[in-house]
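Selected chains from the complex are presented in situ; the others are not included.
Think of it as A, B, C and D in the order they're written, each chain with its own count starting at 1.
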Amino acid sequence: MGRLPKWNEMQEGFITKTLSESINKTGTWRTFKPIIDYSRCTKCGWCVIYCPEPCISFESSGDGKVVIDYDFCKGCGICAEECPIKCIDMVMEE
Amino acid sequence: MIEIRWHGRGGQGAVTATELLAKAAVKQGLNAQAFAMFGPERRGSPVVAFTRIDKEPIEVRSHIYEPDIVVTLDSTIINIVDISAGLKPRGTLVINSKSSPKELKESFPNFGIAAVDATSIALKRLGVPITNTVMLGALVKATKIVELSNVEKVVSERFNQINVEAVKEAFNETLMLEV
Amino acid sequence: MPFKNLKEIIARQDFFSPGHGLCAGCGAAQIARIVMKIAGKDSIMVNATGCLEVSTTTYPWTAWKVPYIHVAFENAAAVASGIRAAYDALIMKKKLGKDVNVVVLAGDGGTADIGLQALSGAFERGDRITYICYDNEAYMNTGIQRSGATPYDAWTTTSPAGQKTLKKDLMGIAIAHRVKYAATATISYLLDAANKVEKALSISGPSFIHWLQPCTIGWRYDPKLTVKLSRLAVKTGLWPLYEHYDGINKLTVQVPKRTPVLEYLKLQGRFRHIMDNQEELAKIQSYADELAAKFGLGPVVE
Amino acid sequence: MQKVEPFLLSGNLAIAYAIKQLNVDVVSAYPITPQTTIIEKISEYVAKGELKANFMLVESEHSAISACLSAAASGARVFTSSSSQGLLLMHEILFITSALRLPVVMVVANRSVSAPINIWNDHGDIMPQRDTGWIQFFVESAQEAYDKVIQAYRIAEDHQVRLPIMINMDGIVLSHTYEPVYPLSDSEVASFSPWNLSLKRLDPDDFLTIGGFCYPDYYFETRYQSSKALEDSLPIISKVDKEFGKLSGRSYGLVSPFKCNDADTILVSMGSISTTIRATVKKLREKGEKVGMVSLRLFRPFPLNELIKSIKNAKAIGIIDRALSPGAVAGPLFTDVTSALYLSKMSIPAVNFFVGLGGRDVKIEDIENMFVNLKKIPTGKIKKHSYYVGLRG
């Protein structure tokens, strides 16, 4: 996190503009890790829309596959549960 | 005075662990103080708790910065938190891990190390990966700060015999390596 | 234009950022995200104190990519009204050109209990705000105490033997205030929910959405079941999806065959103490049946 | 510089008139005696189109201040006013307003607090708000009330300050008393207190989060920051007052000592009672009594140096509290002033006069009596340090 700010280095009125995604990598909370079986994935998007973080998205480049940003995935398992064809596996973290 | 720091994750019962330890200490006539860094932490996020144990009444109320002992409840927490931070020279780490003390020693060369696969014991005995009572067994084995029988007593008062068995198993399974 | 499919929703930009601190599997995060996708950039978000607020604005970071304000627990509606009043005045006085959506997300405690009066005032004044109650049926942020929205028989830390009153009917109260648009929603019926948000934002006065939100901690279930429970709440008839527009109630999602309430309850630890209590289970079933009758849902099919 | 014919206005009407001239954007308030005629008058201005503003009569004072807060956070110029129970109901949000550094301006028509319910003047409502982090003025007249409202927006919206301001005006005694008031012209007001869209606001084109959650790592710093801003507002308050003086011929200072230089006994007071004391001092001076008085125009930030300077030569001082602080060492103003004296290493004998609670009238004779008592103090004959002036019993 680096050095904490002095009182006169903070913005007045306890304002912030720093986004959580830039500093708070919640992927460390995870006990189980979702793994997508791309061979079966239909790109339906349910995992994308239901991820509460949100940390699944369609890749904008390439073939537009769905990708999980493990920096943020907390391993809730919703994507796996809601995937219509059950092509996501939850695997214990090491 | 002995000072202990606990590392776990929200939902794993670190607070209960420190409370039970303190209770066991009080049972044998010691003084104790059990507390945690409370916050709006949600399940899964790292949490820290503390125990102080002493013969004299305990007056100091600050956090513990230089513990004698550190206990980890979660097997993956060592990857994301600096668990040995501030640990006194020659202090003891009591770690929930599948790895042996020897393997762990590489990461923590300057401390005494006790290790037990608490998650497996918990899953086997309790059906859930909640390791707080289990790690009490390991802690007692490694440090003898309280008597095992007193831990068994407080655990059975709060939970049940199965938990007590888990404590015992952890006690027996814990492997140690001096500094 | 209503949304017609999932892709249209996914295509919308996100204004809710990962790295927030809500529990793994939290339903409130899903709501925040969807609401912001619909409301879009020119929106101001107001929160009441609660899980959503404390876990998305932990200094020095914020999960919100829109202007966001939290003041206190009991005044979210008044805070929203103040923003509305300011924008209206500044636009009227030509000090500002661009209008905004003023959107509130507040918990059930912040809505049905301590924040009800402020909400009533905003309704009465006709202030153009969209107030969304994310209802996880208890005070979760402070550790699962009962709220006015806690359902009958649910365990909480302050109803250790199960809550013994019915859930407050927030929709009924909103409608009694002659609010022009009010609707129920839940995440499992995503298009329905998204379209309701869109409609609410278009109303020239206050609009209200009561959004059921399963909570893994407070309801005591495996986090992966959040969407499933949201679905079962609708399927059992315990959470009818309807909307009220200009005086008329309309069912928006029909449930031709209802699932018995037990299917919903048994997945939740908060109802564990009544799992063997047929009498209590029957009461809840009959409450669902009443709702079904009121809203015209289908029969229970085991 | 005074215009020839003044208006005859009550304190409340003087304030409403200033608000109209200040072209406020949002007024959010709730009725309570003796503040109500301010908002009644404003609602009339708005209904007649004389003031273009959003006037919200909300459902409680809690919401009134909440809406002001967020309207200010949105960049609007806002106003509210309250009294007594209403002010107390705002308590929680007052702290938040100052900590979020929002330039809300509020007039408090000071009134006693329940129980029992009483609608008359004292400072029982405002004293328990002395920790809230707002700039707090006390005014002595309808004229000063008018002038201070105009100054207030300049101060509150100053980018160095960005703090909410309360203007305390004694209820009934000032709020409902008609007296001559010399207003500025609309254009003078507009150029003295121009509205500036605040830089940090709820603006979709430059999003920010206001009012987030704070771990122990940051709380002390941010609270210190706003506390420091309040301290540092003192010179700016002075500066604005002086500039206002240039424009209007009227400036007030932070404290206004009267005949203090050679006075043996001095009364320290705030608000409308000060004018009666001033009249009494004149009367006694005519009789050759070496008496003086000092009125605090500014209460927060506390003008410690200015106050001490004015009373340092006295042989005895009397400090007037218009509110009780039951179970405390003494009344709120007494405690503040003696603490200031202590820090200044002074040891002038001081007594506390509790005066005029719940509308108990204060007469010139009462004040003369206080001076009589003060005079006896250096003799050592007086042991009491608290007097309840006019109390039966």
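Here, a residue touches a chain if its C-beta (ideal position, glycine included) is under 8 Å from a C-beta of that chain, and two chains touch if they have at least 3 such contacts.
These figures come from a predicted structure and were not determined experimentally.
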| remark: The full complex in this file has the stoichiometry A x2, B x2, C x2, D x2
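The rule we apply is simple: only the chains that are shown with their structure count from here on.
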| field | Higher-contact pair (C-beta pairs counted), A-D versus B-C | value | A-D
| query | Measuring from the mean C-alpha position of chain B to the mean C-alpha position of chain D, what distance in angstrom results? | reply | 57
| Distance between the centres, which are taken as Cα means, of chain C and chain B, whole angstrom | 40
| task | Round to the nearest whole Å and give the separation of the Cα centres of chain A and chain C. | result | 23
| query | At which residue positions does chain C touch at least two other chains? | reply | 21-24, 26, 54-55, 57-60, 62, 65, 216, 223
| query | Residues of chain A that touch two or more other chains: which are they? | reply | 5, 14, 16-17, 26, 29-30, 74-75
| query | Touching chain B in the complex: which residues of chain C? | reply | 21-24, 26, 54-55, 58, 141, 216-217, 223
| query | Given the complex with chain C, which residues does chain A contribute to the contact? | reply | 5, 14, 16-26, 29-30, 44-46, 48-50, 52-55, 58, 69, 71-72, 74-78, 80-82, 90
| message | So in the complex, the part of chain C that touches chain A is made up of which residues? | response | 6-7, 9-10, 14, 16-27, 29-30, 33-34, 56-63, 65, 187, 190, 216, 222-228
